[in-house]
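Provided herewith is a single structure, encoded as structure tokens, for subsequent inquiry.
Here the complex is missing one protein chain, while the rest keep their positions.
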Amino acid sequence: MTTPATALTGVVPPLLTPLTADGEIDLPSLERLVGHLLEGGVDGIFALGSSGEVAFWDDARRAAVLEAVTGTVAGQVPVIAGVIDMQTDRVIQHVRAAERFDLAGYVVTAPFYAITGPEEIDTHFREVAAVTERPIWAYDIPVCVHTKLPAPLLLRLGADGVITGVKDSSGDDVGFRRLAAGNRAAGSPMTLLTGHEVVVDGAYLAGADGSVPGLGNVDPAGYVRMHRAAQAGDWEQVRTEQDRLAQLFEIVFQPTGKVGPAAGVGAFKTALRELGIFSTNTMARPMSPIEGDAVGRIREILGQTGLLAASQGAGAHA
Amino acid sequence: MTTPATALTGVVPPLLTPLTADGEIDLPSLERLVGHLLEGGVDGIFALGSSGEVAFWDDARRAAVLEAVTGTVAGQVPVIAGVIDMQTDRVIQHVRAAERFDLAGYVVTAPFYAITGPEEIDTHFREVAAVTERPIWAYDIPVCVHTKLPAPLLLRLGADGVITGVKDSSGDDVGFRRLAAGNRAAGSPMTLLTGHEVVVDGAYLAGADGSVPGLGNVDPAGYVRMHRAAQAGDWEQVRTEQDRLAQLFEIVFQPTGKVGPAAGVGAFKTALRELGIFSTNTMARPMSPIEGDAVGRIREILGQTGLLAASQGAGAHA
Amino acid sequence: MTTPATALTGVVPPLLTPLTADGEIDLPSLERLVGHLLEGGVDGIFALGSSGEVAFWDDARRAAVLEAVTGTVAGQVPVIAGVIDMQTDRVIQHVRAAERFDLAGYVVTAPFYAITGPEEIDTHFREVAAVTERPIWAYDIPVCVHTKLPAPLLLRLGADGVITGVKDSSGDDVGFRRLAAGNRAAGSPMTLLTGHEVVVDGAYLAGADGSVPGLGNVDPAGYVRMHRAAQAGDWEQVRTEQDRLAQLFEIVFQPTGKVGPAAGVGAFKTALRELGIFSTNTMARPMSPIEGDAVGRIREILGQTGLLAASQGAGAHA
Partner (left out) sequence: MTTPATALTGVVPPLLTPLTADGEIDLPSLERLVGHLLEGGVDGIFALGSSGEVAFWDDARRAAVLEAVTGTVAGQVPVIAGVIDMQTDRVIQHVRAAERFDLAGYVVTAPFYAITGPEEIDTHFREVAAVTERPIWAYDIPVCVHTKLPAPLLLRLGADGVITGVKDSSGDDVGFRRLAAGNRAAGSPMTLLTGHEVVVDGAYLAGADGSVPGLGNVDPAGYVRMHRAAQAGDWEQVRTEQDRLAQLFEIVFQPTGKVGPAAGVGAFKTALRELGIFSTNTMARPMSPIEGDAVGRIREILGQTGLLAASQGAGAHA
């Protein structure tokens, strides 16, 4: 895990966006969440990622989120921001709108909606990087953009200084190891973060420099403990934490009839409400929040994994 | 093909966006293209569709395109506009920005980037429709959004007056026939247009009310002749036109090493340049235009299909 | 539709395999089915296709099916047989086992299970063709083998005399038109049959020489009328028949909780039982037959499409 002194490594949760019951940004909940993460020891915060419901916000809401997050974090840890959109000019539009905020870098996906080939993807990253002094992270998330960023492309962009790192949410653990090996062979120009909450331990063995766990909103301290244990080479402790966090991750499988962020982010928001950190579990439209029996099952899992005592959390939304 | 008197049927090409060599909207070329379509007899124009490179434009460019197109068309035929974006709030943002233009309706896809289920898709269309008086067209284009709009959902939205029609680019001819049958059984509340240039004849047999052919930018008169023949029940003529247009469509397979709109829209733009209608075949970034041998092969096909005489077209870009 | 005098064109249903309640081949039902098809005027019969549940039979059962079918058909129309298996040597094994039966050709898919590229697919067809004097049909069925046979490959195999025709079940109507155009341009060395029951009309416009409709087991006369009308250029009649057959095809959507052949072939078998032609609707294991409310809905559709009078069919399985 040799990385530049200034590089962002460790635990960098993709920040959820708490909403009031009528869909506005819930600032008190956001402050509680940021406090929860900082108290847990996170190394950075990723705003406007998929877990932050970036795809659901219009431009005004994106700006409001960045204003609220950077204001709340207030420089205590670096904040990086997703500039997620379909193609180059639209991504650049988001970069330009975000330059006024105190950000440590931008997170950029492959182009989507219109099919693009390797040459266009390469051009895309270079043109976005050219409009800002800030570092660019490549966000490999084929489940959303339906393109896998190939390791040779990422390695070339890293070697050329176009990107500073990769957030890997590809689910391709074989590809991740190849990427990590190639990066090491090139002198580790990039830092590599994994987005897969339940196999961070294996990613550390493969060479990850940190993680971007959506579940880290719920239990940041657990991910931080796992990271510190990995750095210390205490792999039994790494595995023990990971197994508990994998058990906690079962909350996302409790809703019935929901898919994608309505299930995953919805479960995280519900858990945070049950923990007394969020006031509601409201989702961005067109999604509806988790209700019914699934809430009880989520509470049960929070209890089994040590996050919720039997008597706890009821006050927040009573 | 029983449809409301005011419904948009027939040939409605998805308008290409001609660019100057330095990437600005090329107004003289746009005027020539609109003239070419109107002279060909088209029944309407679809601006900011996939063929119009909508995914590549930032908001300012989208507005500029709508301003240029509605100004050039000047009410001679109805213009509908794509309001393509990831999720509900972003689509609504585009609708609001477009309300000041003279448009006959909006074209809306399923949500994308974040995975959504049937309930969310239903909500999505209803919430977008609620913010405008203008008709909404559902745009079924799984190759871009990676969700197929199910026939029962479309039929329900049609019956409820949420959508006025469907532009089908799903490539699912079996599903299209089921949709057409269901629409007829419901009293034909919707008009159904197919986006697949080379099988419009079969779609007419199945019950299509018209077509939205990207290739119709190149040969609008051919698609109009086919439509008139279908209305007259002259199926041999329908087939003859379709076979010729399918031959013309081979231009999109001439570029090597290009995929998606860089190949398809790129070929249409190149053909229009060779026909003297466009000044360049410039593409939106990060795409590059078609060059080299493919241009000659495209000219050859234009000649074989009767669109280009041997001596023609050289002047426009000499 | 210029084809060699000896070529198999027209309606060639993929024969279902009727079973007794305990899973044996039901010869009386098979004889009734063959009689039903011949009475309907079919031009040939395709045994051991996907609709014949070929994937479910061990080698002894395959031989028993071919023996029963060729014995029952007894030369009244040509019979072609699927030799469906994973890779070259296994397919050749099936060819050799079938040479003793009175067959007019073999139907061969792309290799499957192990991923193979274009060169291997080309070799595969050539090596299978080399072991028999009988004609080979390429069976393009990506939903089963997860490879689409590319048009240039098929055209090359056709030009080289390796294959005599294509049974297209790819669902790619755009690709089918390209194939038909390429075949015509090459002098029509191949005959092209479509397997998509509900869009045969469009396939005829595109250049199909016939159809291989699973639904043709239920209503062979309807498909034959459609074919004759297409040959006569009576497209309104073509469309009317196709619309009725598409309505009949709705039987496959009636079962709940079933996918693939358990739904499709299951519905065909259930319909044939209700029509008094099959004694049971038993499926090959591990599939279970359609039961419950779906049976009533299938009967209703049979009534609506003119195949079943209110009082009919009860005797066969009472």
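Order of writing sets the chain letters: A, B and C. Residues in each chain are counted from 1.
The rule is short, and it goes like this: contacts are C-beta pairs under 8 Å (C-beta built on N, C-alpha and C of every residue); 3 or more make two chains touch, one makes a residue touch a chain.
Since we're looking at a predicted model, the values are computed, not measured.
Enquirer: Could you tell me which of the visible chains the hidden chain touches?
Expert: The chain that is not shown is in contact with A, C.
Enquirer: Looking at the full complex, which residue from C:50, C:164, C:217 or C:279 touches the chain that isn't shown here?
Expert: C:50
Enquirer: Just one of C:104, C:145 or C:181 touches the chain that is missing; which is it?
Expert: Touches the omitted chain: C:145.
Enquirer: Any idea which of C:32, C:177 or C:258 touches the chain not displayed?
Expert: C:258
Enquirer: Which residues does chain A use to touch the chain missing from this display?
Expert: Residues 171-174, 177-178, 181, 196, 198-199, 201-203, 205-206, 233, 235-236, 238-239, 242-243, 246-247 of chain A touch the chain that is not shown.
Enquirer: Under the stated touch rule, tell me which residues of chain C contact the chain that is not displayed.
Expert: Residues touching the hidden chain, for chain C, are 50, 53, 55-59, 61, 84-90, 92-93, 111-117, 119-121, 123-124, 127, 143-146, 257-262, 284-288.
Rule of thumb we're sticking to: only the chains that are shown with their structure count from here on.
Enquirer: Based on which chains touch which, is the overall arrangement a line, ring, star, complete graph, or other?
Expert: Per interface graph, the chains form a line.
Enquirer: Which whole number of Å gives the spacing of the CA centres of chain A and chain B?
Expert: Distance between chain centres, rounded to whole Å: 37 Å.
Enquirer: So the centre of each chain is just the mean of its C-alpha atoms; given that, what is the distance between chain A and chain C in Å?
Expert: Taking the average C-alpha coordinate of chain A and of chain C, the gap between them is 50 Å.
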